[in-house]
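With one protein chain withheld, the remaining protein chains of the complex are depicted in position.
The block that comes next holds subunit A.
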């Protein structure tokens, strides 16, 4: 069951939030074969210049997709997504993926929506800012 979306410029997407730790990163490592010491071991994270182990950039990427996909609720598809990796997701951090509508347009009869998307920590510092384009059914 899907609902027809009628987004407007300035609308915010419902947030996707996770307070992350090894339980999240180990599961992601298990499916993406990403058993890299900086994501598994506190000492390796410190040696890389951080306070300890930190989560994968790919998991931020996944959370941005979850944000957009959950908002679409099956009533459209992700056309493109891009982001930069500006900061790391350390243990215990509450990561919140957020988005806003920046444009609603029709191209060749297709309804497209442009979005600013990003993940941020509990203090509002951006981790992975980016942009997405979605097509609505």
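The criterion applied here is as follows: contacts are C-beta pairs under 8 Å (C-beta built on N, C-alpha and C of every residue); 3 or more make two chains touch, one makes a residue touch a chain; residues count from 1.
Criterion: contacts and distances are computed from a predicted model.
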What is the protein name, per UniProt, of the chain that does not appear here: "FAS1-like dehydratase domain-containing protein", "(2Fe-2S)-binding protein", "Branched-chain amino acid ABC transporter permease" or "glycine dehydrogenase (aminomethyl-transferring)"?
"FAS1-like dehydratase domain-containing protein"
Touching the hidden chain in the complete assembly: which of A:9, A:36 or A:110 does that?
A:36
Positions on subunit A where the hidden chain makes contact
1-2, 18, 23-24, 27-28, 30-34, 36-37, 57-59, 61-63, 65-66, 69-70, 74-75, 77-85, 130, 137
